[in-house]
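Omission of a single protein chain aside, the complex is shown with its protein chains in their original locations.
Think of it as A and B in the order they're written, each chain with its own count starting at 1.
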Amino acid sequence: MSNAIEKSAPASTVTSRRRLLQAAAAGTALASSPFAINIVRAQGAPIKIGFPTPLTGAFSAEAQDQVRAAELAVKEFNDAGGFNGRRVELLVRDDKLNPGEAASRTLELIEKDKVDFIVGSLSAATQLSINAVTRERKVIFNSISQSDAINEAKDWSPYTFHEALNPHMTAGAVARYAFPKFGKKVVYLTADYAYGHEMVRGFERAGKALGATTLADIRHPLGAADYSSFLPRIQALKPDVLVLCNFGRDLVNSAKQATDFGLKESTRLVTPVLLFTSRVAGGSDAFEGVVGGTSYYWGMEDSIPAAKVFNDKFRRAYGGAVPSDYGALGYAGVRSVLQAVLNAKSTDSDKVSDAMGRLEYNWYKGNQFYRKCDHQSVQSVIIVESKSKGMKDKNDVFTVASIEAPSESNLRSCTELGHKG
Amino acid sequence: MGELTPQLLALQLVTGVALGAIYALLAVGLSLIFGMLTVVNFAHGAFFMVGAFLGIYFQTLTGSFLLSLVITPAVVGAVGMLAERFLVRPLYGRGIDYPLLLTFGLSYILIESMRVVFGIEGLPSATPAALRGSVDLGIGRFPLYRLALIGATAVVVLGLWLLIEKTRFGLIIRAGSRDPEIVRVLGVDVAKVWLLVFGLGTAIAGLSGVLAAPTRAVNPEMGITVLAESFVVTVVGGMGSLMGAVVAGLLVGVVFSMTSLLAPEFAELSIFVLMAIVLLVRPQGLFGKAGLMA
Partner (left out) sequence: MKATGVHALMDLVARHRVVAVLAFLLVFPLLMPYEALAVNILIFGLYAVGFNLLFGYTGMLSFGHAAFLGVGSYLTGMSIVHAHLHWLLAIAVGVAAAALVGLLIGHLAIRTRGIYFSMVTLALGQIVYFAFYKAESWTGGENGLRGVTVAPFEVLGLRVDLTNPIAKYYFILGFVALALGLVSRILASPFGAVIEAIRENEKRALACGYDVARSKILVFVLSATICGLAGSLRALHLSVVPIDSLHYLQSGQAVMMCLLGGMGTFFGPFVGAAIFLYLEDVVTSLTRHWMAVVGAIFILFILFFPRGVWGSLMARWQRSATREPSSPAVEQSGPA
């Protein structure tokens, strides 16, 4: 404990302080002048793409796959000559699945590393947080994380792009597949957060058109490890379909426990987003018979040529490994930005945003483009069913049940999202 | 809600008891360490998680779930004893905050070690073959394994009760929690007792992990929510009271279960509200001794 009684500071301290302030002021002026920007982005300087992603935490496996695939895209681009001889650098940062940390990292990437573009994120909350920072500073952000909110007018900006699917699309696609096939009486077991609610909304909207009825929408705390408290009621309701509106580890836990309670005897389990990593972590027993949606499954290569090309590239680069769903998004997210740079012949945010808005591409699963009003990538949704027998190797975990073709009609309308026109 | 039949309520109650069994076991370990050493073990959730991982590891190694049930708590307890001897013991007498904070740091290390050893994705866990499937209880289907869990918890709690009430070691524990000075004066090597108690508490945490692993995803982060739940139960029951840990465990399990049925969004909140109410009305918990903690 210090015992301080203030006296006035000696003169020398005052002068030096003043000089420091002057230096700081000069520094501020220099840093904010356009002159400074020109110094940084001189000819031949590398193009920098910031890549914040949760390298540590619950989704580190998915995040690391994102990084691997993104690095593949960067290498491809550089090997092909880059942009006017300028190479691309990928600056990967750990956002720890924490929105506050994601915002700080984004500030670091923009202020310290002076990145040209940002691609990344995995959780809904972190992408919104990154977007809040990038849009204020007019930096392009191509999000590879699922969320409905980023497409809405109040979060969106001309520099915001959404490469990944959103819950509305995946839920709708799964609903359109599952309800006619398995039955119309539905119970939802929903993670109680925005993403979970968005999934239910997607299901119910598609379901209404098909005549499905919601028996109950049971909300569980996000991150719950134990679902036994919710299962007796679900058992009693005897639904045709139980939709597990949750994600990642929550899905693994709820699928496991629903299986333990014998729910599969009378009910079909369905989930909007069935991740490759979740299925591997949960095992074939827990996921037997579970049907879900995904943005990509490597097994598509049998029917989609672009998938085979992409898979082979990945296999060559990573010793036979196959890309996961989030991995493919990491690849596409970066590649779209780089292609737009080539098309725009510039790294200026406005020009690249314009070029990206007009981009039509097929990087790994078929034709895609960004819808004009909200920059949502209009793309196919793959319905997969978990395999429990006849698996050729540890990666052969799904059969592709159906592929829903890209269509703007599967998205929420521009006006609904608050965009004018 | 028309479907609230007596059968459903009964099944929900059974679910609550099964849930409570896990809570009770977790709280017992925490309470034991607190009662004897007045150390709040913030690494409790981490030891639980380590137990879950090692449980799967030993089960795969030996091919037997029962063997892993014996080996894993022993290993976890050994780790706990090492921690007590070298990390916690230097801090006795410095007030309650320091050991608490130390175990907080320890939990970080335990979590990261599991990531390094077993990978970041976690391990797939399977229910032992003999206990797979569900049983028709007449009121609905219920997992066989969870019924077995209730039984296992009862056995452990009974064993612990016998240890504390009927053995000399237990006598020392009881005396030591009331007045360690006198116990030392009477010639007992209190340091060794502390070591064993800490080991026992962490071993029970590890055992809970092994038992809980088949019911949920096993990953390095699984202990974090468990820690909060363990605290709620221990506080409600009374820190330092084993009877309290068991009763509170069952109570919290049933409260959580019933709230999940009637108002599921508030289930998680309800246990914190319960904790706040107990602390404000009767801070020593249901069975704790008043004035035990400053």
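Rule of thumb we're sticking to: a contact is a pair of C-beta atoms (placed from the backbone, for glycine too) under 8 Å apart; a residue touches a chain by one contact, two chains touch by 3 or more.
Only a predicted model underlies this, so the values are computations on that prediction, with no experimental measurement involved.
Engineer: Looking at the full complex, which residue from B:Pro6, B:Gly93, B:Gly138 or B:Gly187 touches the chain that isn't shown here?
Structural biologist: Looking across B:Pro6, B:Gly93, B:Gly138 or B:Gly187, the contact with the absent chain belongs to B:Gly93.
Engineer: Among B:Leu101, B:Ala130, B:Leu158 or B:Leu262, which one touches the chain that has been omitted from the display?
Structural biologist: Once the missing chain is taken into account, the touching residue is B:Leu101.
Engineer: List the residues of subunit B that touch the chain left out of this view.
Structural biologist: Residues touching the hidden chain, for subunit B, are 37-38, 40, 87, 90-98, 100-102, 104-109, 111-113, 115-116, 177, 180, 228, 231-232, 235, 239, 265, 268-269, 272-273, 275-276, 279-280, 283-284, 292-294.
Engineer: In the full complex, which residues of subunit A touch the absent chain?
Structural biologist: 1-7, 9, 13, 17, 20-21, 24, 27-28, 31-32, 55-56, 60, 93-94, 96, 98-100, 103-104, 107-108, 111-112, 124-125, 128-129, 131-133, 136-137, 147, 149, 154-155, 193-195, 222
To be clear about the criterion, only the chains that are shown with their structure count from here on.
Engineer: Please report how many Å separate the Cα centroid of subunit A from that of subunit B, as a whole number.
Structural biologist: The mean C-alpha positions of subunit A and subunit B differ by 36 Å.
Engineer: Show me the residue ranges of subunit A that touch subunit B in the complex, using the header's touch definition.
Structural biologist: Going through subunit A, the ones touching subunit B are 56-58, 60-61, 64, 192, 218-221, 223-226, 228-233, 235-237, 249, 252-253, 256-257, 260-262, 277, 280-283, 285.
Engineer: Any idea which subunit B residues touch subunit A in the complex?
Structural biologist: Touching subunit A from subunit B are residues 3, 5, 7-8, 11-12, 15-16, 18-19, 22, 120-122, 124, 126-127, 133-134, 140-143, 145-146, 215-217, 219, 221-222, 225-226, 256-257, 260-261, 264-265, 267-268.
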